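First, the structure itself, so that you have it in front of you.
Excluded from the complex is one protein chain; the other protein chains are retained at their positions.
Right, chain A next:
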Amino acid sequence: MKPLLQLKNVRKDIGKKTIIHDLSLEVFAGEVFGFLGPNGAGKTTTIRMIVGLMGMTSGEVLINGISIKKDFEKAIQHVGAIVENPEMYKFLTGYQNLLHYARMAKGVTKERIDEVVKLVGLEKRIHDKVKTYSLGMRQRLGLAQALLHKPSLLILDEPTNGLDPAGIREIRDYLRKLAKQEGLAVIVSSHLLSEMEMMCDRFAIIQHGRLVGIESVQELSKQAQKVLITVEPVEQALSIIKRAYSSINMKPTNQGIEVSIDYEEIPRLNAMLVSEHVKVYGIQTMTKSLEERFLEMTGGNEIA
């Protein structure tokens, strides 16, 4: 499948400092791609280079196969984006702001503006000046301007910032729908990891301007993980497990026994316990959360 967005060895130097080190990645149509990294990792910088706000020191960004550097106008016309906070013209109304961006795109009709306004749930306030908007309302207006021209690549830098829980959920569902039903490629950067986990198909984790890893949600749930087993008697079970797996990580808790074990080993462990007449009431896999994976890969809370 042809990627919608391709980064090839993208590098950015500012002064003597290298902010992005030869970053390469691909994003495909129909997927929601998460962009994760601690503060100052270079997420926003990368997004700025993708949309042509910043030049690259070397490397190439291709959108739909078109180079953003060589043919900006053509490459950017299928991109909708929010870069950091969606700052709007505060002295204009929400509607006038949208009109402004509509005039800059091809074939955005009045009907389309109304449609988008409805979609982001701003009908009641769209004719008010933006300076009277709350943060969440501005975020919604930002989303509206990004969707106005029906882009095929949507790039959102922290889109859920400032939204209420209902709003976050709406956006999440809507982004997934856009990707699955309309085949958009959506790139989302966020700090809310649990949020990203529910929203994204794949993630790139970057740190100090380097790609630390790309993972898909499925892979994440297949890795070595914790299993909570509820058994009786606990003592017997503990000794059985210790006998079978000598160097295993194991901890009795109130709910049962927490064991770190490979995904494939779970059925064998179960069979073993049952054959020794231990009563097994439940086996619950505690998938490694994105948060743990993130902390593991980036080595904790270190700011670049």
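As a working rule, contacts are C-beta pairs under 8 Å (C-beta built on N, C-alpha and C of every residue); 3 or more make two chains touch, one makes a residue touch a chain; residues count from 1.
To be clear about the criterion, contacts and distances are computed from a predicted model.
**Q** One chain isn't displayed here; going by UniProt, is it "PadR family transcriptional regulator", "Succinate dehydrogenase flavoprotein subunit", "ABC-2 type transport system permease protein" or "Polysulfide reductase NrfD"?
**A** When "PadR family transcriptional regulator", "Succinate dehydrogenase flavoprotein subunit", "ABC-2 type transport system permease protein" or "Polysulfide reductase NrfD" are compared with UniProt, the left-out chain turns out to be "ABC-2 type transport system permease protein".
**Q** Sort through A:Ile76, A:Leu156, A:Ile171 or A:Leu273 and give me the one touching the missing partner chain.
**A** Of all options in A:Ile76, A:Leu156, A:Ile171 or A:Leu273, contact with the hidden chain holds for A:Ile76.
**Q** Among the options A:Thr18, A:Ser67 or A:Gln96, which residue touches the chain absent from this view?
**A** Touching the chain that is not displayed is residue A:Gln96.
**Q** Which is it among A:Thr18, A:Asn85, A:Ser152 or A:Ser260 that touches the chain not included here?
**A** Missing-chain contact among the listed residues: A:Asn85.
**Q** For chain A, enumerate the residues touching the unshown chain of the complex.
**A** Output for chain A: 48, 51-55, 72-74, 76-77, 79, 81-92, 96, 99-101, 103-106, 145.
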